[in-house]
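Here the complex is missing one protein chain, while the rest keep their positions.
Naming follows writing order (A, B and C), and every chain is counted from residue 1.
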Amino acid sequence: MIELKKVFKQYHEGRINEVRALVNINLTLKKDCITVFKGPSGSGKTTLLTLIGGLSKPSSGRILLDGEIISNLPEKFLAALRREHFGFVFQRFNLIRGISVLENVMLPAYPMAPAHAPLRQKAKDLLERLHIPEKADMPVDVLSGGEAQRVAIARALINDPDTIIADEPTANLDSRLAVQFLQIIEQLRKDGKTIIMTSHDPRIWQARIVDRVIDMEDGHIVEENEKVANP
Amino acid sequence: MTEPNNSYQAGLLSRLGAAKQLYLIDFTLGAMKRRTGRNVMLFSVYLAIIFILGSVMLFSHAIRREAAILLENSPELLVQKLRMGRHELIEGTRLEVLRKIRGVRQAQGRLWGYFYDQANGANYTLMVPREQSKTTAVKPGETIIGEGVARTKGIKQGGYLFLLSETGKLMKLKVKQVFSNQSALTNTDLILLSEPDYRRFFVLPPDLYTDLSLTIRNKREIDKIVEKAAKLMPQARFITRRDILRTYESIFSWREGLLLALLGGSLIAFTILSFDKASGMSAEERREIGVLKAVGWETSDVIAMKFWEGALVSIGAFVFGVALAYAHVFFFSAGLLEPVLKGWAVIYPSFTLTPSLGGIQLATLAFFTIIPYTAATIIPIWRAATTDPDEVMR
Amino acid sequence: MMKFLSNTMRRSHLALAVIATGAAGLALMTMHAQFSGRSSQLAGHAALVAELGLTDLALFTEARYTRHPSQADLFTPFQDHPLSFDHFPSGSLVLPQRQFGNKDLFAESLPQ
Partner (left out) sequence: MIFHTPILAMILASVITSIIVLWSAFFALKVVRHWDITSGHARQLTLEKRTYLVTTALKFVLALELFSLILFVTNADQMAPMFTGAMCAVGVLNVNEYGMPALLLKLAVFFGASVWLILNHADEQGRDYPLAKHKYALLTILAPLVLITSLIQFLYFYNLHADVITSCCSRLFVPEGKGLQASLSAMDPMSALYMLFISFGLLVLLAFWLRGSKRNNRFGRALFGPVAIGFFTVAIIAITSVISSYIYEQPHHHCPFDILKWQYGYIGFALYIPLFTGTAFGLAAGLMSLFPTPSSLLEAYPRMIARNITISAVLMTIFMAFILLAIGRSHLILFG
């Protein structure tokens, strides 16, 4: 369970190009539900995602994960926390060229240096589950948009995180692939994962499986509608 | 929030453990594949520098060691007469004076000098072997020549050597033997003559010698003996075996230092190159590091990974550079360095050095190449590794 | 072949194997140097030097003071011209004999 208390975030503090990305955010995100932040670009939803996922620190205020303050942890512990709790799916997938698809999936586990063979097998199984096992040993350049996203999802799952954070997941996908993406998300929710996404794609925040939609504008939370517990 | 999953004990072992480093190397080599052009260029420059530096150092060290071993057998004490500061022939009568000094086992005159051969502009060293020499004894009309002489005059064993003496007469000598390449380093330009032939060739009165050589009974007394001899012959110059050894020690270390100072320039250029290469971060590389940190890599993991990139290039270039230098100096007898050493001499010994390679040389070479390179990449690697993870979301 | 290697063998194993062979090569060279250092060839050469009483290496045969640096007097390079330190290329590589035997004729002129 993630709580944000009186969180502010400015970039380039004190300089002329100071940008106030987030203003006085107070938020509690419960486990085992799908939350979507919607709003125009520049509304601060991506910045909020970086704070929740421990990618950056707030200028002021506190962020708690399961009751423990994580906003002033040294970077080393923040990274350990990311490894353990969060799986990221980026808008542009951000797969790394030069290493094979399988290695891209295994990458987040490198710092903990588990045994090599079981890790390879685990990555293969993940690719299997996402229906792209045949591309394991190929470079990432051969992947299509949809395939690249599924590899990115497999990478996000390799460390068995309890929360998946996706930034504009369907921005580069056509409607068929978007539906497939939602099916994967639904399956992950059944597996007990918490999903946090940002999107300005109606197909996402209007989807029935979404539990909570939070509307944001200019760094503020505008209004929120909590769905009644979906069937 | 539980303690990070690796408890303190396991954390230490796995974090420092080899398993993690292997994963980092996996990633580094993969990432390096993308920028092969730049890496190959850096590797070849690195290899060339280590090859050149290695050749100079190995050659100098080997020849210094060989000189020390060989010249350990040079005469213990030599006496030269000087007049007007110039080397002058010394009278045989001086031998009795020197033989009277306590501690001198034996004193004998030496006859050696130079001969400039108009035909090919070469300088030969003519010498009379000492009485006690057996294998190098030469009867009148015979000669033993160094391989350089045989090579430049195109004569073989059994053939005849003709020398035009100052008196205009031609001296004909039968070549009894030619010294092999193995001893070329000290006798490539040597021509041994019997004493009568030598005196006839240079028109020398019977009692004059080039210098006198003394053998001393007890090594530690040399300084004492030199003092006494200096009182007897104030104007003479005394050269001990130690002087000879120290001459060569300082010649070669001075020269090696000179060459390294010259190469220092290229070293600095190379360090700047590596600094620039490491800090030349494309946007893609910066984003890539952002991704690594986002998916859970710590800054120290990224630093270790980047360090491995430099280390693999360094170690690879060092190992193969030294191997090439070793082969170049000891199997091709430093062919590339020959023009530098040869200068304008006509005769240059075709010698093969006894191979010598020690820990100190490897360490010194590493200090000159790997250390500056690694030092130069510390700051760029750190700057790369501290890119903010959230850059990847922007 | 490389494709096969990089698939089954991890890149790190491959890289470390290459470096290990390289290091083994270096160790081999050091042993080779150690071993051939004691070869008879050197001993034969040393005996010759002892027998003939040779004093210098025949590396630079251009002039007296470069052929026999330990024997030539300090003046030899000057004999052609008082200021011409020496003009043979190898002269730039050979440090003039500073000790000049035990009696420093021109002690005060030698740089301290």
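Criterion: a residue touches a chain if its C-beta (ideal position, glycine included) is under 8 Å from a C-beta of that chain, and two chains touch if they have at least 3 such contacts.
From a predicted model like this one, the values you see are computed outputs, not experimental measurements.
Peer 1: Sort through B:Thr28, B:Ser55, B:Thr210 or B:Thr299 and give me the one touching the missing partner chain.
Peer 2: B:Thr299
Peer 1: Touch as defined at the start, partner being the missing chain; which of A:Thr46, A:Ser71 or A:Asn104 qualifies?
Peer 2: Per the contact definition at the top, the residue touching the missing chain is A:Ser71.
Peer 1: Kindly state which of the options B:Asn39, B:Ser133, B:Gln177 or B:Ser250 is in contact with the chain not pictured.
Peer 2: Reading the full complex, the residue touching the unseen chain is B:Ser250.
Peer 1: Kindly state which of the options B:Gly168, B:Gly265 or B:Gly359 is in contact with the chain not pictured.
Peer 2: B:Gly359
Peer 1: For the full complex, which residue in B:Gly141, B:Gly159, B:Gly316 or B:Pro372 touches the chain that was left out?
Peer 2: In the full complex, the listed residue that touches the missing chain is B:Pro372.
Peer 1: Take the complete complex as the reference. Which residues in subunit B touch the chain that isn't displayed?
Peer 2: The list for subunit B reads 8, 11-12, 57, 60, 68, 242, 245-246, 249-250, 253-254, 256-258, 260, 299-300, 303, 307, 358-360, 363-364, 366-368, 371-372, 374-375, 378-379, 381-382, 385-386.
Peer 1: Tell me, which residues in subunit A touch the chain that this view leaves out?
Peer 2: 13, 57-60, 71-77
Following the convention adopted for this analysis, only the chains that are shown with their structure count from here on.
Peer 1: So, what's the distance in Å between the C-alpha centres of subunit C and subunit B?
Peer 2: 3
Peer 1: Which parts of subunit A, given as residue numbers and ranges, touch two or more other chains?
Peer 2: Where subunit A meets two or more other chains at a single residue, that happens at 116.
Peer 1: What parts of subunit B, by residue number, touch at least two of the other chains?
Peer 2: 22-23, 26, 30
Peer 1: Please give the residue numbers of subunit B that touch subunit A in the complex, ascending.
Peer 2: Subunit B reaches subunit A through residues 1, 4-6, 14, 17, 19-20, 22-24, 26-27, 30-34, 287-288, 290-301, 388-390, 392-394.
Peer 1: In their complex, what parts of subunit C are in touch with subunit B?
Peer 2: Touching subunit B: residues 10-16, 18-19, 22-23, 25-26, 29-30, 32-33, 36-37, 39, 41-42, 44-64, 66-67, 69-76, 79, 88-91, 93-95, 97-103, 105 of subunit C.
Peer 1: Considering only the defined contacts, which subunit B positions touch subunit C in the complex?
Peer 2: So the residues of subunit B in touch with subunit C come to 21-23, 25-26, 29-30, 63, 65-67, 69-75, 78, 80, 82, 85-87, 110, 114, 122-123, 125, 127, 129-130, 132-136, 146, 148, 179, 182-190, 192, 211, 213, 223, 226, 230, 237-240, 243-244, 246-248, 250-251, 254-255, 258, 312, 315-316, 319-320, 322-323, 326, 330, 340-349, 354-359, 362.
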